[in-house]
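Shown here: the complex without one of its protein chains, the others still in place.
Let's turn to chain A:
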Amino acid sequence: MGSKASTLLREEEIEEIKKETGFSHSQITRLYSRFTSLDKGENGTLSREDFQRIPELAINPLGDRIINAFFPEGEDQVNFRGFMRILAHFRPIEDNEKKSVAVSEPLNSRTNKLLFAFRLYDLDRDDKISREELLQVLRMMVGVNISDDQLGSIADRTIQEADTNGDNSISFNEFIKVLEKVDVEQKMSIRFLH
């Protein structure tokens, strides 16, 4: 497994991914072997069907949206770089990184993590979560046993709690503010095993 994977992945690529995402060498090779095991077509990219083949993802209420998040705008295939770029959002924030003065914010910063979650709601990318978008996600998460009324009032309550400028939708800044007490850095991290 190890040698086969690293021959297909060139060292320069690994270095570039390392710089961009902050993963370590071993993590990258490990994730590459996962990538190839998902890639049934063996063409170096993943399609939506490849993701849908993962059994637990199929029953996840947000499965479709998560899969969508991997694919850049309007494309149907994602290569390994894109795959890693998305997974980088979920890397735990190390203490020494907090002091680093990167040109651009690292992918796993709190803001970027929150942006990822925000984009799960905001399908039309207008930087606002409207009531309908919220209702859609709520309906997916909460199931079929709750009446539209109750769902509607929950959605209204959610918007009311967050909305500061009265436009009846949640902007990204309002979203950040609502979640300021939640420990997002910890919640949205996966400890990738070394």
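Criterion: a contact is a pair of C-beta atoms (placed from the backbone, for glycine too) under 8 Å apart; a residue touches a chain by one contact, two chains touch by 3 or more; residues count from 1.
As a convention for this text, contacts and distances are computed from a predicted model.
Participant: Tell me the UniProt protein name of the chain this structure doesn't show, selecting from "ALA-interacting subunit", "Response regulatory domain-containing protein", "Pleckstrin homology domain-containing family J member 1" or "Sodium/hydrogen exchanger".
Facilitator: Protein name of the absent chain (UniProt record): "Sodium/hydrogen exchanger".
Participant: Touching the absent chain in the whole complex: find that residue among A:Ser24, A:Asn43 or A:Asn60.
Facilitator: A:Asn60
Participant: Where the complex has a chain not shown, which of A:Phe71, A:Phe90 or A:Phe172 is the residue touching it?
Facilitator: Of the listed residues, the one touching the omitted chain is A:Phe90.
Participant: I need the residue numbers on chain A that touch the omitted chain, in ascending order.
Facilitator: Residues of chain A in touch with the missing chain: 31, 34, 37-38, 51, 54, 56-57, 59-63, 66, 70, 87, 90, 92, 116-117, 120-121, 137-138, 141-143, 145-147, 149-150, 152-154, 156-158, 160-164, 166, 175, 177-179, 181-184, 186-193.
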